[in-house]
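Removed from the display is one protein chain of the complex; every other protein chain stays in position.
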Amino acid sequence: MSLWLTLAVNSIALGGLLFLLSAGFSLIFGLMRIPNLMHGSFFMLGAYLGVTFLDKGVTFWLAALLSGVAMALIGSLIERFLLKRLSGQELPQVLLTLGFSFIIADLCLMIWTGDPWQPATPAELRGALQVAGLFFPIYRLAIVAVAVVVAIALWLLVDWTRLGAKIRAGVDDPPIARMVGIPVSRLFTLVFALGAGLAAFGGVVGAPYLSVYPGMDAEMLPLALIVVILGGTGSLVGAFVGSFIIGFLFNFGQAMFPDLAYVILFLPMVLVLVLRPQGLFGKVVS
Amino acid sequence: MTALAINALCKSFGGLRVTSNVNLSVEPGERRLIIGPNGAGKTTLFNLITGELSPDSGSIELFGNDITKVASRKRTHLGMARTYQIITLFARETILHNVSLALLGLSPLRWSFFGNLDRQHHIVESAREALAHVGLEGIAARPLAQTSYGERRRVEIAMALAQKPKLLLLDEPFAGLSIDERRDVQQLLKRIPRDVSIVMIEHNMDVALDFAEKVTLLHFGEVIVEGTRSDVVNDPRTKEVYLGH
Partner (left out) sequence: MSGRAPRLAAIGVAIVLLLTLPAWVANSYYVNVASQILLWAVAALALNVLVGYGGLVSLGHAALFGTAGYTAALLLQAGHGHFVADFAAIGFTLLVSAIFAILSLRSTGITFLMITLALGQILWGIAYRWASLTQGDNGVNVTTRPHLFGISLATADAFYYAVLAAFALAVISMAIFVNSPFGASLRGTRDQPRRMNALGYNVWLIRFLAFLFSGFWTGVAGLLFVYYNQFISPQIMALQTSAEILLMVISGGTATLLGPIAGAAIVVIMKNVASAYIERWNLVLGVIFVLIISFMPDGLIPGTTRIWRYGWQALRARIASARSVRRAGAS
């Protein structure tokens, strides 16, 4: 019984982290029409940066925020000076992000070596909650809480602000959006930076739970891809729901069918792409 | 037997009715013109006829055969050819190769893994013939990227004619042409023999009316008026449709 409960708690924790990872990926895919193949790298590099900040004595949440800001800056530079040069050519842009994922993976290996890093859980969130004889690790619940807070903040941004309205217009119909004067090009930079920052923030938040290790980017990227394909590109609701579905699928799948772990994950993705390309909640991928 | 018979054809996108209970019949050898303001559903109707879109209800008959459920590429094999509003030719190839591709589409040779298309004599000769009909045989070896817009329009018509269609659908063949180019295309169309039935969509009234024997006016996906040139031109409903814009 407690194995299933542990799996369940781990699943929602993973779901929360996947949301932080996938929300940005979904916005980038919805607005810029490209699957950002360096998104896993943003998560990993952000986690490494966070670990370094923590090492220098920065408090946990500040480290997470700083890492997010740093990655947002890096993301905006990459978008502004490299992706924008290929404006309108989506396939080369995707390949560019692929190339960058290799660069970042190796840079991380060079700078932080191959040993995994696991920062300590923030002091106030250590230990477990005891409810009805069952133990719930507090930090994992905290991850979910953070994800929910970020989800609400994003929802407010996208649905209630003018900026959000512009982003939604850009996702729905780029040429019309341009015609009514929305600076779609600048939005691209903003959304790419936002996505990078969110991923990095998620990487740091997840570090005490998942630790940080080489190859993490190659593991997280496919999960983000699956979440967004399942939930629908450009849809935050889809990313939210999808993240938790995949969190459960991943953990329970690994436990019950270890041999077929990746099949269980990718098969639904293939099925969705083939049968219902717009996912559960999203717009049609052109 | 009619060349083309459309019965009660309907098509909607979401809540929008783009083709509304259209009945149309074209006689063999006829020159039919379909007109209507922007958004009247003319190109949609063409897409339904060629099979690129499938209708919600109604039927389409080609020389008596019900082709409503036939795949679009098969309709080409049944004798239907079409040109497009926006020119979509093979820019990386020569004019001759473009027309050869049109001929290859109907030939079993297209599945051949051996040999070279540009050395298939019967295809190349037929392609040259088709280019001669549109007056472009002199520049057959020129890459398409180095041709003018007017020349490309004529290449497109050559490709359609090369397939020896029984029904030719022309979607705004005069669009974007200069006065001289328009005259050339007009002459070209006049020379097409009567074993080809032609249906044309056109905006430009001067050239189009000259071509047409019978005219169908579409508006919001519905047939408003149909008849000879003078019938349609003088009908009060025509004025309403156009002046209402």
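Just a few scattered comments:
Going in written order, the chains are labelled A and B, and every chain counts its residues from 1.
Simple rule for what comes next: a residue touches a chain if its C-beta (ideal position, glycine included) is under 8 Å from a C-beta of that chain, and two chains touch if they have at least 3 such contacts.
Keep in mind that this is a model prediction, so the values were computed, not measured.
Among B:60, B:104 or B:225, the one in contact with the hidden chain is B:104. The missing chain, though absent from the display, is touched by one residue of A:61, A:160 or A:262; that residue is A:262. On the side of chain A, the interface with the absent chain consists of residues 33-35, 82, 85-86, 89-92, 94-96, 98-107, 109-110, 218, 222, 225-226, 229, 258-263, 265-267, 269-270, 273-274, 277, 285-286, using the contact rule stated above.
Residues of chain B in touch with the missing chain: 50, 52, 72-74, 76-77, 82, 84, 88-92, 97, 100-102, 104-106, 109-117, 120, 159, 163.
Just so we're on the same page, only the chains that are shown with their structure count from here on.
Our note on geometry: chain A versus chain B, Cα centroid distance of 49 Å, whole angstroms.
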